Every structure is written in C-alpha cells, then in structure tokens.
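What follows is one structure encoded as structure tokens, with my remarks underneath.
One protein chain omitted, others in place.
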Amino acid sequence: MIELTAYNFSFIMMTLITILPALGIAFVNSLMRSLLLLILSFIGVAGLFVLLSADFIAIAQLLIYAGSISILLLFAVMLTPEISINNENSKYFLLASLGAILFLYLMILLITIFDLNQLTGNALNKLDFDNTIEQIGTLLLGKYIIAFELASVLLLFALIGAISIVRSSESDFDVKIKDSK
Amino acid sequence: MSFFNQVFKGPQLAYYFKKISIAVFIFIVIVAGYFFSQLFFDLSKFSQFIFDFVLQRSNYNFAYFTSSIIGALGIISFVGLVLLVGSWVERRVIAKFQIRVGPNRVGPFGLLQPIADAIKLMQKEVLVPAIADKTLFLIPPVAIFLPAILAWGPIPWAPNMSYLNINVGILYVFAVSSLTVPIIFFAGWSSMNHYALLGSMRTVAMMVSYEIPISLSLLSVAIITGTLNFSEIVLWQSTNSIWLGLFMPFSLFTFFFASTAEINRTPNDIAEAESEIVAGYHIEYSGMKAGLFMAVELGNAVLLGALVTSLFLNGWFLFGIEKFVPPYIIFIGKTVAIYLLLIWLRATFPRFRLDQLMNFAWKTLIPVSIINFFVIAIEVTILNQFQSTGILIYIFALFNIFLFLGLIVVWSKIFSVDKFQPEKIQPKFAGEIGGLEAMKGVKSVD
Amino acid sequence: MTVEEQYELNIGPQHPSTHGVFRIKVAMNGETIEDLDMIVGYLHRSMEKLSEERTFTQNIPFTDRADYLAAMSNNLGYCLAIEKLANVIPPQRATVLRVIFAELQRIASHAMANGTLVSDAGAWQTPLLYMFREREKILDLFEMTCGARLTTNYMRIGGVAFEPPDEFYPLLNELLGELPDKVDEYMDLLSTNEIFIARTKEVGIISPEDAINASLSGPALRGSGVPWDLRKAEPYCDYENYSFDVPVGNTGDSYDRFMVRMFEVKESIKIIKQALNELPSGMHKTQIPLALRPEPGQVYYRTEGPRGELGYFVISDGGPAPYRMHIRAPSLINLSLLKQLAVGSSLPDAVVTLGSIDIVVGEIDR
Partner (left out) sequence: MIGLEAYLIVSSLLFAIGIFICIGKRNLISVVMGIELLLNAVNIAAISFSRYGSGFSDQSDALAGHVLVIFILTVAAAEAAIALALCVLVYRHFNTINVSDVNQLG
C-alpha cells in the first residue's frame, strides 16, 4: 500500500486530474465539453511535471497547451459549425478500444518486467527546483542549437503553411461576397 | 469669562470638540501605526513561528502543509479584501471624477456598500438560458477565480514575503493568466447569445494579439535582470539603483497598455463594451455569477498594479523609506497608485474600436516592442562587459527614454496619426443660408 | 459560426445605445453589418390622434412629451403654429422670453446629445455627467420659472405662462458667464482626444447631396456642410434681430456633427445675452379666449428645434379642437439615413453614428 505523504497525495490528485478528464473526452458527446476536459487534463499533466521537479516545463505546458493550443482548437470548433459540435464515436469504436487496451496491457507488462522503482535518479533529484532554466537555455543554444534552429524554421513553415492553406479558399470567399453584392 | 462663554457655547462647543477629537484621532493613528509597523515590520517571522510551532508537535510534512495552507488563506483573504475595498474605492473615486458623491448610504462613507451589494447579488436568482449548455454555463464564473487568485502567488510583498518564491515567477503569472482565455470563451459560447459570442470572440482575439507585446516586454525585463524570479527582479533594481520603468519606459508602456487590453479596462474594454455589445461574454449571467465576473475584473486590475510595481517600479523599495515603514505597506501603496491610474483612465477615455486596437497591436506595439527588445539586448551585452553598471546604466536609461519618444514620433508619422489635427477639423461658419450653392460661401472660424 | 454565415442581432428595444425603446434588427457578418431594419413604435402614445379631442391649449402638454429633451422648443413650435392659425400676436416681452428659453433648451438638449454620443463611443459617463452639470443648472432655471424641469408646458398661445421670478436673472447671468469656459473645458477634454477623434472621425459620413435628398435638418444637415438654419432662413420670434453665426461641418462625419453642436451652444449663449439686453417690459401674455376657435383653415409652421426642422401642421375646422395635427419630427427623418450609413460598417461605428444623429424616441414614435 502506498504511504500517504504529501508527495504521494499530490501525485494521486494530479493523476486523477489528468486521466479522468482524458477518459471523459472519449465518452462526452459535446465537443465543447470535451475541450474543457482536455484543458483540465493538460493542467493535470502540468501538475505531474511539477512533481517531477520540472518547473519550467510545467509552466511551458500550461502556457502552450492550456493557454494556446486549446484556443486554436476552440477556433477550429467555431469555424466549423453545427455539425462539428457533436463528438460521436466512429465505426472503429470497438477496434479503437481493443487497440487501446492491448497497448495498455503491453506497456504494463513491459513496465513491470523491470524493477523500475530501483531507479531514483542520479542527476536531477538533487536539483529539486534549483535553476533548471539556465541549464536548459544553455543546452538549447549550445548542444542542441541545430535542433533549435530547425524548430524555429518549422514554426515559420507552420505559420506560412497555415496561412496559405486557409488563404487559398479565402480568396474564393471574397469573390463570392462581391458577386452577392 | 467672556472668552470661555464664547468658546463653549452650545454649537461651538460641538465644533471645537469635533476638531480636537479629529486631531487626537490622527495623533493616535500615527502613534499606533508606528508601533504597529514596528511590531509587524517583518511578517515572515510570523510564518516561521507558525512553521516551527507545528513542527515541534508533528512531522515536517504536516508543518509544511499547515503553513502553506495558512499562506494560501492569507492570499485568498487578501484578494477578498481587495475585491471589497477595491469596488468601494473605484466607485468613490470615479464619482469624484464625475462630480457625484458615490455610495455613501451604507455604513460610514458608504464603506459597507460592497458587502450590501454582495448580499443583494447573492439573493438574486441565477437564470440559466433555456438553450444554454448548462454545465459549461455554470463552470466559468467559478473557474475564472482560479487564475485570478493563483496569479497572486509569486507577488513579492516584502523581502522574504512571497508565497511562491519560484524561479519561473514571470512565466508562471503569464501562464496562469492565459488560462482565463478559454474560460471567458466558454462563458460566452455556452450562453448561446450573439452578444456573448461577439464578446468572447473579441476577448480571445484581443488576448491572443496582446500576449505577444506583453511577452516581449517581459522578455526585456528578464534579459536585463537575468532572472524570472520576482524578488530577484526587485532586488536587481535596488542594487543597480534604477527603476526598470525608467530604464525601459517603452516596456513599461507596452506592458501597461497591453495588460489593460487583457483585463478589459478602458480604453481597451471592447470585450464588454456596454454601448455596443451590452456586457459582452457575461451578458446572460445574473446575480452572483455576474458579480463574480465583475469581481475578477477588479481583482485583475489590482493584480496589474502589483505586477507593474514589482517588475518596473522597484517593488517594496522607496528611497530608503522602506527602513522605517513596513515594506509591504510601500508595495501596497505603489499598487494602489497604479490602480488609481487605471481608474483615472477609465473615468476619462472613450474606448477604441476592435480593428483600431488590433492595428495598434500588430502594426505599432509588436514591431516597436521588437526594436525595443533588440536595443535592450544590445545594452545588456554592453553592460555585462563591465564589473559594475555604474553611470552607464543611467546613460542607457536616458537613451531609452529618447528612443521611446523618437519611436512614437516616427510611428505616428508612418501611420499618419496626425492626419486629424484638431485645429484642422474645426467647424466653419456659414456666410449665407441656402443649399448646395451656399456651401461655397462658408468661411472658417475666426 | 463560419465566416460565410450571416446572423441576426437584435439591438434593442432594451439596449444602452438606442437612447430609449427603439429596435434595430441587424444582419451581421462577424463584426460587419450587412443589413439593417429599424423598428419603431415602442413608445407610441397616439399624440396626434388624441390631440383631436382636446382644445388647442390643452394640446401643449403633448408637445412636451414628443421631444422630452427639448420641451420648450416643441412648445414654441406648436404655439407659433396656432398663433399663426388664430392670428394671435404675442407681446414683445413674451417673444424675447421665448427666445431665451428656447435657446436655453437648445443648450440643454445639445449637452445631452453630445454627452450620450461620447458615452456611446465608450467613455464611462464622465463627459456625459460633465455635460449634465450645465444642463442641471438650466433645468433649475426652468423649474424656478414654471415648476417643471423636463416637461415644462411653459409656452402659451399668445405668450408664455409665467413671468420668470426675480432671482432668475442673476442666476442666468451667472450661468452665461461661466458657460463659455465650461464649453471650452469640455472641448479640451474631447475635441482633441485622440481616441475620440479616432472613433468619430470619418465614421458615418453623410454627403451634402445625400443629406439634402433625405431632407435632413438641424446639426445632422449642418454637419455635412450645408448652411441651413431656419432661424436665419425663415426667421421667427424676431431671430433676424440677433447676430449669430451658423456653424457647419467639413466632411459630414460624426465628429463634425459633434463639433457643430458644441459651436451652436456657443452661438446660443450669444443669442441669450443679446435677448437679455433688450428684454422689454410689459405683459408676458395676451388674453385669448378660453376655448380658442380659429377660423377654418390649415397651417404648417416650422421652427429650428435642437434636432432640426420641427414642423407643426394643424388643420382647424372652426371648432375648439384641431381637426388634425401632425408633427414633423426631425428625429424620425434624420434617422431614415441610418441604414445607408450603417450597412457595411462595423457595429461600434453604427452605434456612434446613431448617437451622432441624436434621436429622441419620444419624438419618433409620438
């Protein structure tokens, strides 16, 4: 049985906040409600990151997932009306649940083969809430500078790509408006 | 004897008694305030005392838990107090601006008016529109309180007095406050009302746009101080003996202006523009639910004051006075000053249109912020070459102020803001009366 | 909601910026207005029909309630119409008093109009209340003269109802002394305010041709640059004896209408000062029969109210009551251009345009 320390209690709470809303997304019919649940789940994941002494990543998670990506999804829902409000299961429902359960089974099998709890970490456990940001920054601009630059290029491409994808039909729309007037 | 009679006759007696009692009262307040401030100069020793007290009687976990709960309760009760006092202050001050009296019926000077309002709001029925999504409709008024209270966590009230003294303080506040966007959106969407939907779309569009200038101005704070921790930022300002607001006035302006857009204050309160979309996203809420939205807005205004104080106005330091007055009093004083500035703005200005605000964000604030950010980055690089910042930082501050003014001039030239000079658009006087023919005889005023 | 979808928005009947119970059905696309339908009649009180059952004098209170922000001007227009119909000539003192009160009412009404315009532009009521400060003093003067502040019922056929009390004149002089400064203060607050200019300049532009074709009048017409003022064009109440200017706008946008009103306030102050200087002594009212029975006939008499040409069309069949009475309400006719102005613009612009046209719903619905 797990001893109820503050850490363990927080872990259980955060796990519940993560997993239950995620399960809810699968079973809630309204897309808007499932979006709300998704944001809750993101917040739970951020809590787990705090427990893993990754404070910067936790904040980034809140900022990017709960604050920004959820807004993008909200816009997606708003831009595609009525039909998109429901969140029905597809005909692959059984297949999907089978796949998920199979994956879970395999993973738990894999996890329990090794005695992972022996690992207590040798590098970061002394670091609890010390300044990880500086080191991450040094890594990003040092060892992983190429990946960092590529990420910026990726973001630029995504920006231009998203605009151009939507833009092409935007011009059709403009023509339609002019015709109607 | 005649003098005595003159002084202590009926109404005059009461008059002098009133004067004397006011003087005595002020004296008592000053003396009591001094002793009080000496007693409560450093509040951190109280929390230390509570922590030790609990630790002696139980284990570390429990002591940590208890003291953190007490700290959280302190923050929450402070926010509650701010909401009550703030609404009274706002109404009284705006009344002064508007040549009115303001609330003065309930309690002395109307001080109990916020409580009376709260009781009234609680008694009111909470109406839920028939076609609204009921779950989503009832969650936002409660949920919007979470970011509003959580964001108070890392505010540094005084040395060793900040509830969440974390290394990612600025990012934390930024992340937590970005959570209000989906909440407001859900409030507007679930009401199933076009006004509410317009309001929430405006809010989202505005917040998404204005987060960029805010993050750029916060970035410039972070690169010069080299930390994201609020307390360290305040200490940096005092060790280099310059207020960051003076060092980079444009960042201060950007942060302040963009934040007014984020928290829906005039002149950027278009998300709940009363004359256009009535109340915006909370139009369908009634009773205490609407009251909660308004309370959060007020709390956010005070929070903005606290953020500006700690980031740009040197927090609890004030030219050495902090040695005699409790630092948190100075901090609260500065916060209140910013809050009064917000009230002043609200009492004076009309509001922008949505497209004007968007244009301002994308065409002015963001490019100029980027220029400002680069300039400050270069200055930081130069400053880092020296052991002590010394006089150089003042030179840079002066440069930044002139840069700020110069950028304003250049940008207003580029976008020809001066097209509508007031003296050029004065009415004229008609020479003779008539139709289109007579329009030729129109002469300008004076 | 897609970008292609048009949705309907009901502005009013209960909406902060419709200035009363007036409803606009708007077809919106995003923030842009694509179509607009004005629905009036929520404040209809059947004044014109009711007045056929009452004597000519008894009808004066109806005119108070038509344009409830300019009761004096409406009283004046009606009384002048009946006087022309019944050939009653008011005494000279009454005419000058009428000018004083009509111009005071114009100041009060313009104060209200501009105050609400700025409120519509989003100022949190401060300019409105600044304007109310002066309006309040004018209403005090009304109250001490005739006992009512809003629905004055002061003008009578053949004069005015009461002589102003003795303390009226010093108070009026004091007000006239401080009003120009207050108007300047108000203009300092707003006419040079960047945000206010950004919100009103080039918003709701009415070209002079459009304004004349839609038969606009008052500040809405003069804002477009057309110099037309009935006080100059067809002087009544001896307006030709007073020297004053007619301010006109440049482009016909909301800002011009605002500024025209502000300058008209200054001109009104001039007129009142001149009127006070030449206030003759004598009776304030001629005696007319209790049940006035004009000769059968009809009259259309138009005056320059604060909102524009205020016309009263009265037919008499020789009886004690009018056979038919019709009010040419400037608000209704000025409002007719709103659709043309608002379609294609955004919702905030439409609200500002509506505010700058300055409607009074009591006058529209009658």
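By written order: A, B and C. Residues from 1 in each chain.
Here is the rule we go by: a residue touches a chain if its C-beta (ideal position, glycine included) is under 8 Å from a C-beta of that chain, and two chains touch if they have at least 3 such contacts.
What you see is a predicted model; the values in this text were computed from it and never measured.
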Q) What are the shown chains that the left-out chain touches? A) A
Q: Determine and list the subunit A residues touching the chain excluded from the picture.
A: 2-3, 7-8, 11, 15, 18-19, 22-23, 25-26, 31, 34-35, 38, 41-42, 45, 48-49, 52-54, 56-57, 60-61, 64-65, 68-69, 72-73, 75-77, 79-80, 83-84, 86-93, 95-97, 99-101, 103-104, 107-108, 111-112, 116-117, 119-125, 127, 132, 135-136, 138-140, 143-144, 147, 151, 154-155, 157-159, 161-163, 165-166, 169
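FYI, only the chains that are shown with their structure count from here on.
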Q | Approximate Å spacing (C-alpha centroids) for the pair subunit B, subunit C | A | 41
Q | Averaged-CA centre spacing for the pair subunit B and subunit A, given as whole angstrom | A | 32
Q.
From the mean C-alpha coordinate of subunit A to that of subunit C, what's the distance rounded to whole Å?
A. 61
Q.
If a residue has to touch 2 or more other chains to count, which residues of subunit A qualify?
A. 78
Q: Would you pull the subunit A residues touching subunit B in the complex into a rising list?
A: 5-6, 30, 32-33, 35-36, 39, 43, 55-56, 59-60, 62-63, 66-68, 70-71, 74-75, 78, 129-133
Q.
For the complex, give me every residue of subunit C touching subunit B.
A. 1, 7-9, 15-17, 28, 31, 118-126, 129-130, 133, 189, 191-199, 201, 208-209, 212, 222, 225-229, 232-233, 245-250, 255-256, 259-260, 263, 346-349, 351, 355
Q | Complex contact set, residues of subunit B against subunit A | A | 61, 64-65, 133, 135-136, 139, 166-168, 171-172, 174-176, 178-179, 181-182, 185-186, 189-190, 201, 204, 208, 228
